[in-house]
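This is the structure, below, for whatever I ask next.
All protein chains but one are shown at their positions in the complex.
Just so it is clear, A and B label the chains in written order, and each chain counts residues from 1 on its own.
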Amino acid sequence: MKQELLQLKNLRTSFRIGDEYYAAVDDVSLTVNKNEVLAVVGESGCGKSALAFSVMGLHTRAKIEGNILFKDHDLAHASPGTMNRLRGKDLGMIFQDPLTALNPLMIIGDQIGEVIYLHNKTLSQANRKKKVLELLDKVGIPRPEHTYNQYPHELSGGMRQRVVIAIAIANDPELLIADEPTTALDATIQSQILDLITRLKKDMHAGIILITHDLGVVAEMADRVAVMYAGEIVEIADVMTLFGRPLHPYTRSLLNSVPNAEKDQDELHVIQGIVPSLKNLPREGCRFKDRIPWLDESAHEENPQMHEVTPGHFVRCTCYKHFHFPKERKEEKHHGIS
Amino acid sequence: MAFLEVKDLKVHFPIKGGIFGRTVDYVKAVDGVSFEIEKGKTYGLVGESGSGKTTTGRAIIGLNHITAGKIVFEGKDITDPRKTKQDFRKNVQMIFQDPYSSLNAKKRVLDIVAEPLRNFEKMSKAEERKRVQELLELVGLSPESIVKYPHQFSGGQRQRIGIARAIALKPQLIIADEPVSALDVSVQAQVLNFMREIQKELGLTYLFISHDLGVIRHMCDQIGIMYRGRFVEEGTTEDIFQSPQHIYTKRLVAAIPDIDPTKREVHMQFRQKVKEEYEQSYHDYFDNQGLAYSLQPVSSTHYVALPEKG
Partner (left out) sequence: MNGMWKFTVRRILIMIPQVVLLSILVFIMAKMMPGDALSGLMDPNLDPATLEELREKLGLNDPWYTQYIHWIGDLFHGDMGESFRYKMPVSELIGQRMVNTFWLSLVTLILIYLISVPLGIISGRYNDSLLDQAITGYTYIGFATPLFIFALVLLWIFGFQFGWFPTGGSVTPGSTPGTLDYISSKLYHLLLPAISMALIGTVGTVQYLRNEIIDTKQKDFILTARAKGASESRVYNRHVLRNSLLPIAAFFGYEITGLISGTVFVESIYTYPGMGQLFLESITTRDYSVATALTLLFGIAAILGTLISDIILSLVDPRIRIK
């Protein structure tokens, strides 16, 4: 039974460059349900982090249009007071870099205790400490009593990320946003953290937005996946469908450019051209058009819409119907050296 | 004879302590590492942060002081960087991890790429310019790029500039330290493909350092797995990925996220099983300091760090 938890309606988050605003998240609509991990995947500059920060209200100098409906609030237009009541309580966030996400001059216990205190000021200090120790144990810190009094620099990256997670889940949030939670971590630590989030998800009943560029992480964690390119969602589907039957040219190209053990690729697929910068994002027509120039202009929609291909599987633009990988790689001529 | 031979390499960094700041101990960043690379092949050095893989690479090229051991390049001992001939330094180049900080932002691309040329070869301005343009064309950048500055390029293009600089002197060996870790997947694909192309074309040998097993598997012929300054396992790519022997290697391999979501449950259970095995059999694989034993052969290509029997 799906229960909607968060709904983005035509969200547009714009940043000012010079005298003009440029949308980094451009007209994004999606829902996150309870008990669900929605992965938002894309390359740097696609707007996925800007989207996460918009939901959390952490942008200080951005223009936010549209609606972010969460419980009875519209986070896009909520007052600072409302946001402060929700953040840390109903909305938790896990940040990318555990090395910088913690205050270097505060002991771990106080950093976790702060988020508990902020949303429950009547709790006695002793009970608060008890709760912090429970949380440290819950996120798999071996000696909670000891770690309670430690400073961040005394902990390894993996341990720090556990502390960051403890802060995010301290008040049992209904929505958890994880912004590249394992990118800065070593492989074995990464899998431990992912397993931890999976385990926590089971007893939290929260909705999770997982922001990542790593398709492997998506395949391991997500229930549904939204693929972003140039500020827009280009494809959204449940995880089995997306990996089993990816449709949008960008999704397909992305999947083909990762080294894959199953396929013995001699060469990885390369997406032509470069990700356009915020200022130079194509704002009209299919935004991916320039990167698949071998497709005929007529393959694209003039004003690309999301099409529901099968229930719950949406793809932007009609170009997916005509897309094929270039048959033969153009032989690049090398000369000069040797 | 191997192309590059590293024999029992040790790089120890002193730890200062006490009231007078004497050396009280050493960090054994690299502690007895030996391997050989064959010409034209790619050797992968894998490990997590603190494993000593980067230090190993830097020691070979002379950026880290070598405490003990020997490095032999084409039969010549090049351990002491002060005694090595110039041609070694020409023949071995390095590609760095971060294309954003490894290029001097205040210099034009021409000056960046020409720097090794100016150090080692006497060329007229015109020759130099022509050569740099050729190099840029080779890495897929337009010759007009020479007057631009690094910030005018994307991450992948910047890494190509770094590569252009590295191959300017037609080196034989390139040490690539996490060359794609800072890049997006599609850009990563571009750089990896390109590195393979120029390998064929120029007959390059790579020492490829990375923490990303997926990339390592794609690129390498032979792999050495490092843990706390020592090798835990060494073998061909097939040895390592098809039949990992050391528990640490098993754990690393199990930690690679599987891109197929249908195998998610199986994979997670497998990971769990390996984790349990790791905890149970830890003492069979590591000595009482938590360090790896020395390598024992299990086949002609495959070596595993195990305690000596008997």
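To be clear about the criterion, contacts are C-beta pairs under 8 Å (C-beta built on N, C-alpha and C of every residue); 3 or more make two chains touch, one makes a residue touch a chain.
All values derive from a computational prediction rather than experimental measurement.
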The one residue from A:58, A:78, A:204 or A:278 touching the chain left out of view is A:58
Missing-chain contact, candidates A:12, A:48 or A:87, resolves to A:87
Would you mind spotting which of A:78, A:118, A:261 or A:278 touches the chain that isn't drawn?
A:118
Listed residues A:104, A:142 or A:311, member touching the removed chain:
A:104
Given the full complex, what residues of subunit A touch the hidden partner chain?
56, 58, 80-81, 83-89, 91-93, 95, 97, 100-105, 111, 114-115, 118-119, 151, 153-154, 164, 167-168
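Definition applied: only the chains that are shown with their structure count from here on.
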For subunit A and subunit B, what's the span in angstrom between their mean Cα positions?
30
Applying the document's contact rule, which stretches of subunit B touch subunit A when the two form their complex?
48-49, 131, 134-135, 137-138, 140, 154, 156-157, 167, 170, 184-190, 192-193, 196-197, 201-202, 211-215, 217-218, 241, 251-252, 254-262, 264, 267-268, 271-272
Tell me, which parts of subunit A touch subunit B in their complex?
43-44, 157, 186-191, 194-195, 198, 213-220, 222, 239-240, 243-244, 253-255, 257-262, 265, 267-271, 274-275, 332, 334-338
